[in-house]
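The complex appears here minus one protein chain, its other protein chains still in place.
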Amino acid sequence: MTSPHLLTALEHFAVATGACSGVLAGSGKRVDLFGVLVLGLVTAFGGGTLRDVLLGAYPVVWVARPELLSTGLGAALVTFFAARHWEFPAGGLLVADAFGLALFTVLGARRAAEFAAAQGFALSPVAEIGFGVVTGVAGGVLRDALMREIPLVFRKDIYLYATAALAGAAVLILGRELGVPEQPRWLLASGTTLALRLAAIRWKLTLPLFRSRHEPPAAAG
Amino acid sequence: MTSPHLLTALEHFAVATGACSGVLAGSGKRVDLFGVLVLGLVTAFGGGTLRDVLLGAYPVVWVARPELLSTGLGAALVTFFAARHWEFPAGGLLVADAFGLALFTVLGARRAAEFAAAQGFALSPVAEIGFGVVTGVAGGVLRDALMREIPLVFRKDIYLYATAALAGAAVLILGRELGVPEQPRWLLASGTTLALRLAAIRWKLTLPLFRSRHEPPAAAG
Partner (left out) sequence: MTSPHLLTALEHFAVATGACSGVLAGSGKRVDLFGVLVLGLVTAFGGGTLRDVLLGAYPVVWVARPELLSTGLGAALVTFFAARHWEFPAGGLLVADAFGLALFTVLGARRAAEFAAAQGFALSPVAEIGFGVVTGVAGGVLRDALMREIPLVFRKDIYLYATAALAGAAVLILGRELGVPEQPRWLLASGTTLALRLAAIRWKLTLPLFRSRHEPPAAAG
């Protein structure tokens, strides 16, 4: 039996982790306090916001749940000041980030399924997985786009980041088809994402690179 | 008399073309299987998704029509594996892409007009043209933004890409004002886009470059 209080606490933790990683992404760039706060909030809420906008599920997450917004803002501010004097442990951040990825992916797929059911439209399994992956990874993609970097999910050395989200969301939906009850199913799905991501970091696992006989495209596609 | 089956088949073809061009855009970049699938899906569905979100027309296209999503996913997967061994004919891709541009533009403007009519709000001709152009070109713009390139539609050497979409959408709306019946109007409009784009590729036609007495803006301009 999962306590709703536990789930809420985990969400706050994942939002804080996202905000923290967003702020630290501004390290070494010429950004000021405001820019860093935006980076933190975009990383923490970008995935959930894009999911809600693509679903048409209004009000979006940070409007509907102001206490999550406060957590994100507070975590970004604390990171901004703490990072001047203190170096965050890289390993701890990676694990916290993997945890956030797993939680957001499962919660995102679940929110999409519940919203579709409430609105009375069907959601294909592929779309449902897509909403999970979007919720899990879009915050980081937006952060990278704002900082003018190739989004991490497109880079080989990210070690199964988005792929771990994909696998977790797939387990979630497969489990439902097989009649696995809700809570073991959530645990299994988020455990899949978490384990894949941590194993990929540990052993530097990657998907095969795209090898193409084409030159990078010139004029039109 | 247009058969709805024919229209649906054309849509699947255009989605497959978009997914294929998105995957090939990852050639020569360090992207993996997942990144390449995302590029394919974003290129195929980015325009329609942005149109639906800007309209507030929920559920968005790839949720409402899962069979199109499957086509896009399948085409991206096939391209990923085929491109290792086989070089796609550049000329054929350009023509297929021009065809997709023409179809998406006309369908996009039409969808916006129908949705506005169903919701009971007026759509200005400029906005209607805008929805057509967004549907036609936004997939490619998003693909380029994710790959950190200046979007093709902003580059001179793209040969009237967005302009062809603009002209087709304008013909569509002008034809309606003049009382041209639906089917010849669609044919005329998509024919305009297709012909303009193909002619522009053939004879390297471009719009005049922006010539300005200004330096590239510095601080806030």
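Labels A and B are assigned to the chains in the order they are written; within every chain, residues are numbered from 1.
In this section, contacts are C-beta pairs under 8 Å (C-beta built on N, C-alpha and C of every residue); 3 or more make two chains touch, one makes a residue touch a chain.
What you see is a predicted model; the values in this text were computed from it and never measured.
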Full-complex touch with the removed chain, picking from B:V31, B:A76, B:L123 or B:L196, is B:L123
Per the definition of touch given earlier, which of B:L10, B:A64, B:A145 or B:V180 contacts the omitted chain?
B:A145
Which of A:A16, A:A75, A:V133 or A:L146 touches the missing chain? It is A:L146
Touching the hidden chain in the complete assembly: which of A:I158, A:L194 or A:L207 does that?
A:I158
Residue numbers in chain B that touch the chain omitted from display:
53-56, 116, 119, 121-124, 126-127, 130, 141, 145, 148-151, 153-156, 162-163, 166, 206-221
Write the list of chain A residues that the hidden chain touches.
21, 23-36, 38-39, 49, 53, 56, 58-60, 62-64, 66, 69-70, 73, 80, 83-88, 93-94, 97, 140, 145-148, 152, 157-159, 161, 201
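Following the convention adopted for this analysis, only the chains that are shown with their structure count from here on.
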If you average the Cα atoms of chain A and of chain B to get two centres, how far apart are those centres in Å?
28
